[in-house]
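Dumping the structure here so I can ask a few things about it.
After this line comes chain A, so read on.
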Amino acid sequence: MIDIIWFILFSTALFVTGLLGVITQTNGIRILISVEFMLNAANINFIAFNSYLGLVDFSGWSMALFVIAIAAAEAAIGLAIFISVYRSFGDITLGSIFSLGEATEVE
Partner candidate 1 sequence: MTDSPVYEPLFQPLFNFLPDKMVIGVVVAFTTLVLGSWVMIQQLFGPWVERKVMARMQGRRGPTYVGWKGILQIPADLLKLVFKEDIMPARADRLGFFVSIALISITSIVSFAPLPWGTNLMGANFGVGILYVFAVFSLFPPAMFIGGWSSNSKYALIGGFRSAGQLLAYEIPMFLSGIAIIAVNGTFSLRTITENQMVSGAGWNLFSHQLGFLGLITGFVFFIAGVAESERIPFDIPEAEAELVMGPRTEFSGWRYALIMMVEYIHLTVNSLLFIYLFFGGYDAIPWVDLAFEHNVVVQIIVLTAKLYLFVMIAAWLRSALPRMRIDQLLSLGWKQLLPIALIASIGTLGFVKPSLLGLGEMWKWIVSAITFVLIFIFMYLHFSSTRRRN
Partner candidate 2 sequence: MVSYGILLAVLGILLVFPQIMRLFDNTLIHIVLYFVFSGILVYLMGTDATILAPLMLITTYFAVMAVIETRVMRAAIFLLLAMVTLGFSYIFLNSEILTALHISVYGGGIAILVLFAAVLIEENSSIVDERTQINGYIITFALAMIMISLVFRGIPKSNATTSIINIDDGFTLIRDYSYFLWTTYTHVIPFLALLILGALIGAVRLALTDKEVIHEEKEVAI
């Protein structure tokens, strides 16, 4: 059987990939995409431990289900916020929204 350490390694690789995205990116949507990867990494860990400890009360699946639902809700609301911010400021680059302030001028 496949040793559990490989699934943990897999989730570590995905987690640090998401973290790399969050650190280096400035575009809001790309940060959201990276956050999705981090949530998925946690999901894999929950389901792996659920399977390898033989939990018949499905605790791992429940956590994974809640994480999926929360990630979906967060993505929806985050993207709606980004669209609204884009309409007000004309820019979605996260480092420069505060400096545009309330002006409606375009550069």
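In this section, a residue touches a chain if its C-beta (ideal position, glycine included) is under 8 Å from a C-beta of that chain, and two chains touch if they have at least 3 such contacts; residues count from 1.
Picked so that all candidates are chains of the complex that A comes from, given by their letters.
In this text, all values refer to a predicted model and were calculated from it rather than measured experimentally.
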Touching candidate for chain A, same complex, options 1 or 2: 2
Complex contact set, residues of chain A against candidate 2: 1-10, 12-21, 23-27, 29-30, 32-34, 36-37, 40, 43-44, 47-48, 50-54, 56-58, 61-62, 64-66, 68-77, 79-84, 86-88, 90-93, 104, 106
